[in-house]
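Heads up, the thing below is written out as structure tokens.
Left out: one protein chain. Kept in place: all the others.
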Amino acid sequence: MIETPPLVDQYCQGVLRTELGLGTFEARLVPSAGPPAAGTTFFDTQAGFAVRRWCPPLLGLEPHCAPARYLARRRELGAAEAARRLLRGSGVAAYLLDTGAAGDLTGPEELAVAGEAEAFEAVRLELLAEHVADTSGTAAAFLGHLAEAVHQSAAGAAAFTCGTAAPAAAPSLGAVLAFAPGPPGRGEVAGAAGRWLARRARGEAVRDPVLLRHLLWSAVDSGLPVQLHAAGGLDGPGQRPDRGDPGLFTEFVRATAGLGTRLVLLGGYPYHRQAAQLAAAFPHAYADVGAVVGRSGARAAAVLAELLELAPFGKLLFSSGGGGLPELHAVGALAFREALGRVLGGWVAEGAWSRRDADRVAAMIAGGNARRVYRLDGRP
Amino acid sequence: MIETPPLVDQYCQGVLRTELGLGTFEARLVPSAGPPAAGTTFFDTQAGFAVRRWCPPLLGLEPHCAPARYLARRRELGAAEAARRLLRGSGVAAYLLDTGAAGDLTGPEELAVAGEAEAFEAVRLELLAEHVADTSGTAAAFLGHLAEAVHQSAAGAAAFTCGTAAPAAAPSLGAVLAFAPGPPGRGEVAGAAGRWLARRARGEAVRDPVLLRHLLWSAVDSGLPVQLHAAGGLDGPGQRPDRGDPGLFTEFVRATAGLGTRLVLLGGYPYHRQAAQLAAAFPHAYADVGAVVGRSGARAAAVLAELLELAPFGKLLFSSGGGGLPELHAVGALAFREALGRVLGGWVAEGAWSRRDADRVAAMIAGGNARRVYRLDGRP
Partner (left out) sequence: MIETPPLVDQYCQGVLRTELGLGTFEARLVPSAGPPAAGTTFFDTQAGFAVRRWCPPLLGLEPHCAPARYLARRRELGAAEAARRLLRGSGVAAYLLDTGAAGDLTGPEELAVAGEAEAFEAVRLELLAEHVADTSGTAAAFLGHLAEAVHQSAAGAAAFTCGTAAPAAAPSLGAVLAFAPGPPGRGEVAGAAGRWLARRARGEAVRDPVLLRHLLWSAVDSGLPVQLHAAGGLDGPGQRPDRGDPGLFTEFVRATAGLGTRLVLLGGYPYHRQAAQLAAAFPHAYADVGAVVGRSGARAAAVLAELLELAPFGKLLFSSGGGGLPELHAVGALAFREALGRVLGGWVAEGAWSRRDADRVAAMIAGGNARRVYRLDGRP
């Protein structure tokens, strides 16, 4: 079989500290605009089946056991101990943690300890702006503090991340950047900042397209890699599957070519082949394997293989996309490793690839690429 | 192997009563804007090969026999007897029949007898409007009678169905609803009805976007499930593959959330993953397996597996999409059952799923979901 070294999970969120009942666990299992339809359960999805396949053994149960039995065992161990077992069983050596997700979630240090791994920070640009806005009286002050905050983040964090989940009534990041990929002018930014500061409620998300573009271009200027999320979520008004197409980032990718930045495109299923295409066409564009691998469960190998059609092997990066439930981190990692082994191993068996190449590519996608792109090895 | 219970074919049309020659049979085999190109035949398609694989044995011939031989045997038996054998050999226990298709086709009762199955009606909204218009003098009368007709249909039928085939020069249903998802205002509807009644020829199809939306919102209000066809047909002006993307229904799906309606998205290949995505994101949205499974023949399992990536297993419904030729009903059912067994059986063999789960999911997609969504079991 293909050897896969310890993984670098290049995008995830923290783990919930609270105990969960069957219903609250189920609600966290898959993103949805509402509760499961009458007569159905979110456990009856590839994500649910994947959790039941991979997680029970890490807690000492048989794979595929009933959800109620799994949840009982989880409560017996306690949320913290369950998280520890799940994270340590997933073969992840380093996490890049988006610290901007809402909820009672572990931060990088706590995740590192729980998972016996390294943890680095990915700073969510929208949240950075919100924090700065909370303490800035005027547009000028806001923009000055923001520049400072971006600069400071660039010194300590491993990446910026943007577009994770479009706030309600906001266009997707792809839609914003497809419409106007370039940096907004100074006056335009000042005007937008003034209007936003005047109207926003404390803690309210940035949704103004001009400010989003200003944030992104500031991040690009900082030299830190920038993660762009193709918002695939369908829970906000105006969202549509095709608004999550990473192809919408093309003009922005083109506009940032040659500036020394590295862009990592996350998400995008079922338009993931387009992300691979951009990673092939532009030297500074990278594609994420992402949450879909864990979410598609038994189909993980099939989806991964589609990404491997055009994406250069040095441009594809593993992530679990997990957040909230440590089960999602674990399943993302375990389903990915199994899928990668199956896909590359199959090509070796057919004579299409050499084993040596397969092992080398597996190591790149599993973590080597992320270590190089985010310069993790020199970090404290 | 995976056990699949008798199927519920949740969308099909009637069966032709007339005898068919080789040419007329071929013309019915695949949708096309014209006759086969010089030097080609519609038999040389996955649909043609699938018919030659599955149907000859049901009429006492070898699989893959030549089309001429198959047609000769079919004529020998007669259209009615051939239909009986094909339908009874397909393992379908219940049909949901769109009674709005043109041609000398069997209705629900006749199909039920021929197929030794139950048959329920799906009322085509466009046709309902046309029938009402034929007997209504004024816009006010038309709208009143229409409300009554929708109400009456809701009492007797199992579903409404809309958008099956966009009439020539009309936008696809997806294009209509993407542009304006909400219910049109009273005055707008009255105006559109008046203009349509004044100009239409008797029996002419509804193509006015305002009236289509009014029809759909009336159907939604009735509480009966509504089938939305992502028009994949390319035979009308203005049709394009991407106009058949079910993602275009997103805003309509969002607008109808929480109203108690159930929407079933049909068709959409090659954008079928988007239908699965909507079924995952919205509690009241369901996705159809559909005609593509039978039409793609040897690729049926691959297409079905793509649907099974994100669609919750309680939200995916089998249909043959057959109409005209009973061969299409039979191939849809037999190819589906084989594909489902192959896909789920493969996952069990790999250890990704338990056998118990696989059998359970097979039963849901084959018919259980349709019985629940359309409330078939309480019906007369």
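Per-chain numbering from 1; labels A and B assigned in written order.
Assume contacts are C-beta pairs under 8 Å (C-beta built on N, C-alpha and C of every residue); 3 or more make two chains touch, one makes a residue touch a chain.
Please read all numbers here as calculations on a predicted model, not as lab measurements.
The missing chain, though absent from the display, is touched by one residue of A:158, A:176, A:308 or A:362; that residue is A:308.
Residue in contact with the omitted chain (choice from B:303, B:330 or B:361): B:303.
Contact with the chain not shown here comes from a single listed residue; of A:10, A:136 or A:277, that residue is A:277. Among the residues B:5, B:31, B:183 or B:345, only B:31 touches the chain that is left out of the figure.
Only one residue from B:45, B:136 or B:222 touches the chain missing from this view: B:45.
Chain A meets the missing chain through residues 178, 245, 247-248, 250-251, 254, 257-258, 262, 273-274, 277-278, 280-284, 305-306, 308-310, 312-315, 347, 350-354, 356-357, 361, 364, 372. Chain B meets the missing chain through residues 30-37, 39-42, 44-46, 49-50, 53, 63-64, 232-235, 237-242, 269-270, 292, 295-299, 302-303.
Everything that follows uses one rule, which is that only the chains that are shown with their structure count from here on.
Chain A and chain B have Cα centroids separated by 37 Å.
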